[in-house]
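Of the protein chains in this complex, all but one are displayed in their positions.
Lettered A, B and C in written order, each chain numbered from 1.
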Amino acid sequence: MSGSTLGHFFCVTNFGESHGPAIGCVIDGCPPGMALSEADIQPDLDRRKPGTSRHVTQRQEADQVQILSGVFEGKTTGTPIALLIQNTDQRSKDYANLLDTFRPGHADYTYWRKYGLRDPRGGGRASARLTAPMVAAGAVAKKWLHEKHGMRFEAWMAQLGEIEIPFESAEHIHANPFFAPNISIVPLLEATMDALRKSGDSVGAKIVCRARNVPPGLGEPLFDKLDADIAHVMMGINAVKGVEIGDGFAVVAQRGSEHGDELSAQGFASNHAGGVLGGISTGQDLIVTLAIKPTSSIRLPRQSIDRHNQPTSVETHGRHDPCVGIRAAPIAEAMLALVVMDHALRQRAQCGDVAIDVPAIPGHRA
Amino acid sequence: MSGSTLGHFFCVTNFGESHGPAIGCVIDGCPPGMALSEADIQPDLDRRKPGTSRHVTQRQEADQVQILSGVFEGKTTGTPIALLIQNTDQRSKDYANLLDTFRPGHADYTYWRKYGLRDPRGGGRASARLTAPMVAAGAVAKKWLHEKHGMRFEAWMAQLGEIEIPFESAEHIHANPFFAPNISIVPLLEATMDALRKSGDSVGAKIVCRARNVPPGLGEPLFDKLDADIAHVMMGINAVKGVEIGDGFAVVAQRGSEHGDELSAQGFASNHAGGVLGGISTGQDLIVTLAIKPTSSIRLPRQSIDRHNQPTSVETHGRHDPCVGIRAAPIAEAMLALVVMDHALRQRAQCGDVAIDVPAIPGHRA
Amino acid sequence: MSGSTLGHFFCVTNFGESHGPAIGCVIDGCPPGMALSEADIQPDLDRRKPGTSRHVTQRQEADQVQILSGVFEGKTTGTPIALLIQNTDQRSKDYANLLDTFRPGHADYTYWRKYGLRDPRGGGRASARLTAPMVAAGAVAKKWLHEKHGMRFEAWMAQLGEIEIPFESAEHIHANPFFAPNISIVPLLEATMDALRKSGDSVGAKIVCRARNVPPGLGEPLFDKLDADIAHVMMGINAVKGVEIGDGFAVVAQRGSEHGDELSAQGFASNHAGGVLGGISTGQDLIVTLAIKPTSSIRLPRQSIDRHNQPTSVETHGRHDPCVGIRAAPIAEAMLALVVMDHALRQRAQCGDVAIDVPAIPGHRA
Partner (left out) sequence: MSGSTLGHFFCVTNFGESHGPAIGCVIDGCPPGMALSEADIQPDLDRRKPGTSRHVTQRQEADQVQILSGVFEGKTTGTPIALLIQNTDQRSKDYANLLDTFRPGHADYTYWRKYGLRDPRGGGRASARLTAPMVAAGAVAKKWLHEKHGMRFEAWMAQLGEIEIPFESAEHIHANPFFAPNISIVPLLEATMDALRKSGDSVGAKIVCRARNVPPGLGEPLFDKLDADIAHVMMGINAVKGVEIGDGFAVVAQRGSEHGDELSAQGFASNHAGGVLGGISTGQDLIVTLAIKPTSSIRLPRQSIDRHNQPTSVETHGRHDPCVGIRAAPIAEAMLALVVMDHALRQRAQCGDVAIDVPAIPGHRA
């Protein structure tokens, strides 16, 4: 398959560019008979959409989703679900001067070398705007996984630049524009972002994503392990440079006697593994951590070259997120849900007849 | 596809268990006309094989590879290349007592929940022994990438437990059993490992993998980005819990003015990106870092349960690597080569006619 | 992959239902840099669209195609090309009474058994209307194959019911509403169709599709042989019940001394093979023949059952093609082009470096 389709059975094909007429996706393989309407999808899109606070890009997009197919009388039919989102607030003039120039940290140079030409308007295909259809598709996956398995997905900001954000409560996540699980730290985050915008610079962030009520047994070794497929989609999110499952890089300095999660009839005693052993879900929470680089579009001047290898200086004005990590939480949730959904269908394809004579032990709850 | 085939064009299907009669793989899609014999593959297998020092498992396996098909008169024919490796030193009695017990940190519990039964001998399908066929397949990919693009792959240990290993020279890597790029630190590593074995515990490690002379333009957005596919295969390696591209988690605290690699006609001024922008190779070195957890098989007793949810204590004797990270370097090289190989073929499928009127700028050299 | 995506590298994902708001497809993997606009696609859609003569359905659809993505300043960018066609002439009332009834020869019963529910409006997903996006995608493939290889595709009606249609000239094909390569037989075909409509019955047809200037070497044994993939897409066209390559079923009674096409430096002496040997193109014309069943929607009453297994009688009124084969020619062309396009990209992925020291011998020209 070419690169714009995700999944083996719950397949999402993404299309569009930042400043084209529309963006969207086609979901193929959705189980039939699930109640579905735009109202099930829009809330997740609204959490990701731009212009919701002064700390993100001021581009105004309603990101209203339209279902074009695959639903009849309010229920999925099992045929492809096409989702369309119109682009309404393009300002391509902001970018006209960048047609020839390669912005440091951006995909301008690589798209040009790969394809020989590129759509420079708003980053074209490389824009994070293309995560919107994935958030929409993720909402469909979340709904099925919740109805079928009671699953829940949530993601939050764990660090903004140098500021570590202690986890206070998941209830705080949606009570502030940073998806911070800690309301008391929000004033500090706001002050940091205000100063950052004034400076014309940008900053990175760390996001944690968690899935609860995960069925055990999901994942297809040797290569389509659940954690491998999670790493695949997470590293594929714009600006992500690192992915951890469970303890992640902390395992380097750990001892085996410390890391291996002990089991009892009451469940796992800990969750250093992050919910995956041997590439297969244990039934514990899935814990994934992402490192998101600072926005490449900044006002401060940077040195670069143009398409003729001539030196030039780049200052990026226009509308940008000073920290792309802020809006990454709903994206991470959606991508995790899409991976789990695909594996839930794959699992019953091969192992639909497996019957274990004892119940799954409860997953560890931190 | 089911989970034991890797790649879209250069496809490797892996089979076998740790203590079955044989392990191996089938490579489908290899370009025809390349000179190939077992002698091109065996050296990489020898670097990975067990029993080469007192710091790794003492299982004795020659890991002799046999080419069963796809080569005629010393050249690849373009048809599937089947590679077979006999298992010769199984000692299943070492594991017979584990049929009913779930070892903490191992895949015993998850394989059982997924499939309803499992081959417990030496970890069965979940054993790191199954990386041997991937190292063999990787050698084929490396040969083609070197002949076609002059590419080189090398991986080394950057940290053993708490001991950070400063990069001294790539020439040191193969001069010591730890794949350490620093010969002077080897006595410390040896002393650490000797103490660890006595203690009956295990430790984690950090591995860095680098590819040089990478063609620009490799990677298939939106989902099969080069870095996403690298993360996929790396997180899929046994015991890996974290993957970084370029600066990885350090980007969280970086500013955009610091992170974005500036360009000049002489090349990139730095390589914070690790050789990938927008999911497409820049032509710079690919830099990938892995976090490898401590071996789960340790002599120290751990609490667990059996298949009937009854509590039990587990002590793992027999033959194990006290640090699985030690043998991970050749595995990481092979997996990186397999991803790059697949993308090199995909790139010319879609973009074989793309002609850029200026040469690629040189990649940054650290 | 789920079933609504076709192709391995030139991938077309189809969506929509007969009476939904819109139908369309997403083409992923199209080579970049090719000039493309709606004007390149519309002519093929116009050849397939309904309402063009009294011998086909009177549903009025402009079938105007809109390019939503993947084209910048008139050239393909290598990113997904989304094509949208609005449905404008739905008359669902025509079908409301069929929600509970299974029409003989239709997919009503099987969709219901598979999915548990179905969209009955105009056949929903099972409608031949969903071939429109494939004709559009095929036009993109044809353009690239013509510009790159000089390929041409043409399909014609070889038999209508009992009436065999001798091949006179390809120039006649587009000079009559039956795609007959023989203008003198058209009055007979018209009289036959007029009588058929009066009778309330329908009839089958035989279609032949030919590709010229085919590059030799296309096809991926052992399973993705060129002829196997052609059979796959052709049998997948609505109402097709048989597929032949070259001499097809005539080979049963042939002798080897008669069938095998002899070669000379001037080319093949004949083309019994239909342009494929061992699943790989010879460079001769590809010759494919399709058997298309009579339309299942007829006015004559048929016996059937409803969703509760109760007997009922079905008479299908509304708007239908009395011979679906009439409009099948442009569809067959498009599907053949899509298969060849995918294989042209696959061929250069694996064999892009193959250099033969003698030119391909000319393909046999009938």
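The rule is short, and it goes like this: a contact is a pair of C-beta atoms (placed from the backbone, for glycine too) under 8 Å apart; a residue touches a chain by one contact, two chains touch by 3 or more.
Everything quoted here is computed from the prediction, not taken from an experiment.
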Options B:9, B:109 or B:153, residue touching the unrepresented chain:
B:9
Of the residues C:51, C:177, C:221 or C:318, which one touches the chain left out of the display?
C:221
Looking at the full complex, which residue from B:79, B:199, B:213 or B:309 touches the chain that isn't shown here?
B:79
Hidden partner sits against chain C at residues 1-6, 8, 14, 102-107, 109-116, 125-126, 130, 159, 161-162, 201-206, 216-225, 227-236, 241-265, 269, 273-274, 276-283, 291-298, 300, 302-305, 307-311, 347, 350-351, 354-356, 358, 360-361
Using the touch rule from the top, list residues of chain B that touch the missing partner.
1-5, 8-11, 13-17, 20-24, 26, 28-29, 32-33, 66, 68-70, 72, 75, 77-82, 114-119, 121, 124-125
To test your reading of the contact rule: which positions on chain A touch the chain that is missing from view?
8-9, 29-33, 78-79, 148, 221, 345-346, 348-354
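Here, only the chains that are shown with their structure count from here on.
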What chains, if any, are shared contacts of chain A and chain B?
C
Taking all residue numbers at the chain A to chain C contact, is the shared part over half or under half, that is, same or different?
same
If we define chain centres by averaging CA atoms, which chain lands farthest from chain C? Would you check?
B
Could you put a whole-Å number on the gap between the CA centroids of chain A and chain B?
26
Distance between chain centroids, defined by C-alpha means - chain A, chain C (Å):
39
Residues of chain B engaged with two or more neighbouring chains
8, 221, 350-351, 354
